[in-house]
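Comments concern the structure below.
One protein chain omitted, others in place.
Coming up: subunit A.
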Amino acid sequence: MTMTKPEAETVTSTPIANSLTAGRLPTPAPWIILGTAIAVSAALFAVLGVASGAGFDWGGAIIVGGLLYVPSIWLFSRLVEGGRRAKDRLVTALVTGAFLLAMIPLISLAITVVTFGLARFDAEFFNSSMRNVTGEGGGALHAIVGTLLMTGAAAIISIPIGLLTSIYLVEYGRGRLAQGITFLVDVMTGIPSIVAGLFAYALFAIFFGPGIRLGIAGAVALSVLMIPVVVRSSEEMLRLVPNELREAAYALGVPKWLTIVKVVLPTSIAGITTGIMLSIARVIGETAPLLIAAGFTQSMNYNLFEGRMSSLPVFVYTQYANQGNPPEAYLDRAWAAALTLILIVMALNLLARLVARFFAPKFGR
């Protein structure tokens, strides 16, 4: 009701070519207001920077400019367009702001990890362990090997169990057991990673006595975290397979297990592979369970069943937590390992998406 009145007035008082756009801010107006807001805050920061002797703070200027934009767009819109549109513009600004706010940690994280991580991202880092290294030098080969071994063992444990469970839930599961398993998979999804580590430790401590730290215990802890993810994603993919394909196979007299192996799995294999790779990407960065179940060491250890085993995330943590002299050497190694870890996770994610895109079954031909 408040909106129609000023519109009518403008139409009668000033002849405007297009009456539909009367009483509206012109399209570029928000951008002009945003530019002005940032310019004002930049000028403010420049004056303050000169006054205090500090340099010009670009990030602060843009953030304050953005904050300035929110009330000013509301005010302008309120004056020209009325209350309802002003509220709409305000919410648009806030919602966009929420997205940009979430980008700040992501960008800051990426820049920090790359700049600090590149300092020690060299050949020595990848071909030597920390054995007998104090201070500078040394590398993370033992941690990389440990991560690959433990994640690989976790994958060997989890993939068959997870895949067969999802096949059971989709193809065979009826009644109580299937309901119970679905519920328990949900519960397992919510297990905190540190509790999985405590479980693996408690399990192995019963057989090998207290204080035991083994690579395989780390792998067990990881598979507790990995199995529910594999089950969930594979189940989703298996349910996408059209029932007509199964019925066509049955009609040709193919046994059920062969139908699953030869028809259902090949149809959904791309999605299942994607899910498995994403689940590996999820557990490869887990720190807490490995810290508890597998411990850490400075030397190479290729044997899952004997002795402590380091891993990349735990390497990051121990390098940070037990800094020696000079501390920069330890921090640089921590950042380099963090960069390696992020690169591995990103590569897995990217690969998973590529698999999903290029090997997806072609329906509707």
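The definition used in the following text is that contacts are C-beta pairs under 8 Å (C-beta built on N, C-alpha and C of every residue); 3 or more make two chains touch, one makes a residue touch a chain; residues count from 1.
In the analysis below, contacts and distances are computed from a predicted model.
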Practice prompt. Identify the UniProt protein name of the omitted chain, choosing among "Heme exporter protein C", "Phosphate transport system permease protein", "histidine kinase" or "Peptidoglycan D,D-transpeptidase MrdA".
Written response: "Phosphate transport system permease protein"
Discussion item. One chain is left out of this view; which of A:I292, A:M309, A:A329 or A:V355 touches it in the full complex?
Written reply: A:I292
Worksheet entry | Identified contact with the non-displayed chain, of A:I32, A:V91, A:I156 or A:L354 | A:V91
Worksheet entry | Touch with the omitted chain, as defined above, among A:G135, A:P160 or A:P327 | A:P160
Practice prompt. Write down which of A:V133, A:L148 or A:I194 is the residue touching the left-out chain.
Written response: A:I194
Discussion item. Please output the residues of subunit A touching the missing chain, sorted low to high.
Written reply: 84-85, 87-88, 91-92, 94-99, 101-103, 105-106, 108-109, 112-113, 116, 160-165, 167-169, 171-173, 177-178, 180-181, 183-196, 198-199, 201-203, 205-206, 210-211, 224, 227, 231, 255-258, 260-261, 281, 284-288, 291-292, 295-296, 313, 316-317, 320-321, 334-335, 338, 341-342, 345-346, 349
